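Missing here is one protein chain; the remaining ones are kept as they sit in the complex.
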Amino acid sequence: MTALTLTRVPGRRWSLPLAWAVLAPILVAAAAPELLAAVSPIAIDPVNALLPPGPGHWFGTDQLGRDLFTRVVHGARPSLLLGLGATVLAVAAGALLGLAAALGGRAADQIVTRVLDILLSLPQLLLALLVITVLGGGVANVVLAIAVAFTPGYARIVRAEALVVRRSGYVEAAKGLGLGRPALIARHILPNAVGPLLVLATVGFGTALIAGSGLSFLGFGVQPPDPEWGAMLAEGRDFLATAWWIGLFPGAAITATVIAVNVLGRAAQRRFTRRTS
Amino acid sequence: MIQVDGLEVSFGAVPAVRGVSFQVAPGECLAIVGESGSGKSVTARALVGLAGDRASVRARAFTFEGEDLTALTETGWRAVRGRRIGLILQDALVSLDPLRTVGAEVAETLRVHRVADRAERPGRVLSLLSEVGVPDPGRRARQHPHELSGGLRQRALIASVLAAGPSLLVADEPTTALDATVQAQILDLLGRLRDAGSGLLLISHDLAAVARLADRIAVMHEGRIVEEGTAAEVLAEPRHPYTRALLAAVPGARATAPRERGPVQLSVEGVFRRFRTPDGHQQAVDDVSFELRAGETLGLVGESGSGKTTVARIALGLLEPDEGRVLLGGRSWSGVRERDRRAGRRRIQAVYQDPLGSFDPRHPVGRILGQAVALTGLPRRERPARVAELLDQVGLPATLLGRRPLEMSGGQRQRVAIARALAARPDVIVCDEPVSALDVSIQAQILDLLAALQRDLGVAMLFISHDLGVIRHVSDRIAVMKDGRIVESGDAAEVFGSPAHPYTKELLAAVSWDRLPRRRPAARASGPGRHGHE
Amino acid sequence: EPSGAGSTSAAPVKGGALTFAADTEPVSFDVHVSSQDITGAILRNVFDSLIAEDAAGKFHPWLAESWEVAPDLKSYTFHLRKDVKFHDGTPFDAEAVKINFDRIADPATKSQLAASLLGPYTGTKIIDPHTVTVEFSAPFAPFLQAASTAYLGFYSPKTIAANAATLGSGGPAGVGTGPFVFTEYAKGRQAVFTRNPGYAWPPKTAVHTGPAYLDQLTVRFLPEASVRVGSLTSRQIDVAAAIPPANAGTIEGNAALTLLNADYPGGNYSIYLNASKAPLNDEKVRKALQRGIDIDTNVKALYFGHFKRAWSPLAPTTPGYNPALENSWPYDPALAGKLLDEAGWTARDADGYRVKDGERLVVDWPLLPAQYVRDQRDILGQAFQADLKKIGVEVKRPQADIGTYLERVYGGKADLADYSWSRFEPDVLWLLFNGASRPQEGGQNATFLNDPDLTKWTDQGRATLDEAVRADVYGRTQQRAVDLALVIPVYTQSQVLGLGKQVRGLTLDANAWPLFYDVWLGKTTQ
């Protein structure tokens, strides 16, 4: 806008590498949990139940004597998949709805915005609960419920973005060059309207993880034996006084992942805005 | 009154101002000119201690009315700002808080410096506003900035700066965003203030504006003052090469004689266009007709909002006229279906005012031009060669192919935009304010490039600008627009020589052609084949 | 015997307010409608019963001074006390009994439990103002036990006339005859009860007579276990129900607190095997499952010894419990393997599961939606899953919504189902094993087998009040159900209560719920 910038976002020299350093082992755990923890995450050993962290069991053991380190490591994949699955579904549905509204003509816009208005008028948790009331719990349904809860927000962003992009100089310029409508949408409108969303989605990913955990807490979440962090964390709350480690490690894993992804998302956002405005 | 010696400002390790010295006496106007990024604004802000949190400011000497300002604390500065030195910021149109009334902004200065007590303030605000020439100040004071025109906003800003009676006024580009007629009024106002005894430090990249007001001129280049002298001296006998280049870049009248006219390429016949606005309708284009022949340039000039861009979009087939029609190469161009129009699109191309906005921010130059070339139906393997040819035509190196729009300078972007327009080998090019976002020196290069291309390729050009200098420089014929209508048209020389319509007269009167030396033809050597180095 | 924590010699003191934290909140406060344990437990303080049952299963007078049972067990005559008054001053009489029982039986009331406690009820005959005869269309022995529960408690006829439809929402409309008056209910937070000063008709099973000691009883609803335990240890509440076994140690280790442990009567938490379809229609396979699970170790690990492992489908505190079953079918994976071999499941596939005729030995055990899961039964199920894998049986635990779950399990499509059913009465065995207790029609017999013996015995049991006969048929029922491996008893649920040492005289009733009538507050021992 102007050279007169008194305040500028300070470059975060250490936060990006730190975020990657946090995420790297988590990604490895998600890709190949056996590499980090060879034992089965559901192998029980009641004799060694509720051992505090120590040699042999770095994160301690839970009430069935399962090694928590192993469970946290093996929990990476289902947890990330939950976050990712919900986010991908929501982004895809949001993009579709948003674009349909922005590009589909007045009638389509009217219908989609009305529907979005309705969905947006409900708290996300209520939407998720509604889906779960109907479909029941379980990983797939939790993913779906969170996706449904997040879709309207994403759709609205895509719609707004697409409306801006549609009226932008470069779309008009491309039209002036003789580009057809499908090509306009595919090459210019779609990527530019959905781009900002992808950045937002990194933040949404963390939110999805937390939402999943909240559903587990309310008793609607992912059920064992899959060691999913949110469910493990929810489970651990009953042991706060007696075996704090049961909740601490999955909780720390969630918080670390969410913060790291947030930091990366913001960096991407900064880069995106720097590149496009 | 203010004396600055060896002012240095740097941001981190990057120096923005490198040892600038000057002084301003009461009743005197010193103008600092220089291209964008040369450090003018930073200098101005350093004078009130607002160079920025991350700026480190040093000066051998920095005194104001005999007082040393180098050692001033933040509290000390606050007593200086507004009360003794007034700063009119560069971005005049956004320098008033949009959420507060104009009156509140003016009153704030009074309040901060306790110039007037609460009861007196409303009266003072009104008198200040009327002093700077705001009509009906009582109503205006209650309005918000967005309800005011650019000129009024600039005046209100000046009123807020003058409120506490500073003896030195620093005006950073006070007229850039304004129409020519309004510009003249603001400059007059500043002139009156200077005549009343204020010191005036005027900052601009616009020599025309400076020439009108300045007693002395200092030329800044890359953080240094490269030349200083009385206005007459500097304008007439520039010593430093940069000053000369700057002066040479000011567009003069078109040098070449009108050429032979080719066949009619584009004809616009009795076109109307209305837009719906929150409070009714706006007749953006009102019965506009003109025709454009091969090889000629029609200059369309008019103030902001007069409908120029709307005409351009109608001509480009991007907007349907409500009434009237457009013919391209003799065939119907308006009122046809988009599918039928696509074949003809390559015959008429555009260069836009805001090249940045006309490029997909994600696409690198190679892809931007590649897309344009692909649309001409060129076989895939021949495309890279054609892209290279186009780049060469507009004088850009092939190394730019991988750059994205944001990674290029304004001049480079505009050249890419021109290359894109040329890709289709059009018969008509519509240029909508192609140089108004550029520095004067770069402006000249682009104008020369366009002229040379037109000469070589024989295209017809519709050239839109609000800048009379630019229009005069490029046009064979001129059409003057006001409120959606063409109020006057004719050969360039005719219109400039003896304007018939009162509005044209007013427009021309606002520009002080005479204080500027004639443009030297030497500068026209640039053009195709020359590589940009801006 | 469940016993009080305050067996000190100090004399009881009147006065004070006590806060009791419950883990669940009644959905409906209408004892005639609700099927929840918590409803009966809380409202026991507000509603009296015709008779009282002690921990040994003996019946004592309460609102009825005496009673007679017709020899055919088709009618019961009660002689009511004459001095009983509802909280609103209305006298309690035969009319009130009739109005209440008729209300329960009326389908419009939509009773989810009480109506079934009335069984084949046909009506109540008023003999005189203080004598009633309750009549049934078939012999109905369990009625005395049913009549001792809070679910067959009595509302003032006045409140039934005025508020019948809204009794479920709690609060002062719930007018009974009990030692406490329901004064206030804040949904989601608490229910407040105050002493009924005119109370003079406690059951024989109570320690004292006259009004209750406490001025006020507040039931606070704290669903979060950690919050309940934390509130107790920080002395913000006096009594907390449902202490998770994992936290029991914390309370035991606290000098100011006591832990009270009492087994629930009724049906233990057990796994029921669907014997109506392959592969569990083969008794050998069922037996293999029964012996292939290491119940001891897993239950001990998960519940820290606070829940006992079970040997019979009936809990030990229930009358008619068959102790002979104890230790009669220990964990024996070798035997389980042999049984499966005999059943023809000899081959193994790549994953180590047994195969017969190219088909893997898989049992389908649907998982209840998480909000219905208690006591970490899902985790216990994982342990069982792991045990059975060792003997080559794959246990599948599909997740679904409750609708699909009910369709699968109660429609007989699943192989295993797991649940518990508390009630201080061996008649639960009828619910669990009688051929007529078909799940498709509101029954609970998830074995889907109509075994003539089991059906006969459980029918006999409910048709007699003869202790000897009942002990015999119920003992045999338990034995046969285990022998046929229709059931794998897992553990006996237990009420684990935590209370401050200042709480004296707290006893648990036969249903293992705390009774507050005799409770008084002593000096806080710090």
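For clarity, chains are labelled A, B and C in written order, and residue numbers in each chain start from 1.
As a convention for this text, a contact is a pair of C-beta atoms (placed from the backbone, for glycine too) under 8 Å apart; a residue touches a chain by one contact, two chains touch by 3 or more.
Basically, contacts and distances are computed from a predicted model.
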Among "ABC transporter permease", "Acyl-CoA dehydrogenase", "Oxaloacetate decarboxylase gamma chain" or "Multicomponent K+:H+ antiporter subunit A", UniProt-listed name of the chain not shown: "ABC transporter permease"
In the full complex, displayed partners of the excluded chain: A, B, C
Touch with the omitted chain, as defined above, among A:28, A:92, A:125 or A:183: A:125
Candidates C:35, C:77 or C:297 - the one touching the absent chain: C:35
Of C:14, C:58, C:82 or C:187, the residue in touch with the unshown chain: C:187
Residues from chain B at the interface with the omitted partner, ascending: 45, 48, 50, 53, 74, 78-83, 86-87, 89-91, 94-100, 108-109, 112-113, 144, 146-147, 157, 160-161, 164, 278
Residues belonging to chain C that touch the chain removed from view: 19, 25, 27-28, 30, 33, 35, 107-108, 110-113, 115-116, 165-169, 186-190, 220-224, 226-227, 230-231, 233-234, 236-237, 368, 371-372, 401-407, 409-410, 419, 421, 431, 441-444
Footprint left on chain A by the chain that the document does not show: 1-2, 4-10, 12, 15, 114-115, 117-126, 129-130, 132-135, 153, 206, 210, 213-214, 217-220, 230, 233-234, 237, 240-241, 247, 251, 254-255, 258-259, 262-263
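Please note the rule applied: only the chains that are shown with their structure count from here on.
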Centre-to-centre distance between chain C and chain B (centres being mean Cα positions), rounded to whole Å: 85
Where chain A and chain C are represented by their mean Cα positions, the distance between them in whole Å: 43
Chain A - residues contacting chain B, complex: 1-8, 168-170, 172-181, 187-188, 191-192, 195, 274-277
Footprint of chain C on chain A - complex, ascending: 42-44, 46-47, 49-50, 63-65, 134-138, 141, 216, 218-221, 223-225, 237-243
Partner chain A, residues of chain C touching it in the complex: 224-226, 229-230, 233, 244, 246-247, 249-250, 297-298, 300-302, 367, 369-371, 373, 376, 378-379, 382-383, 385-386, 399-405
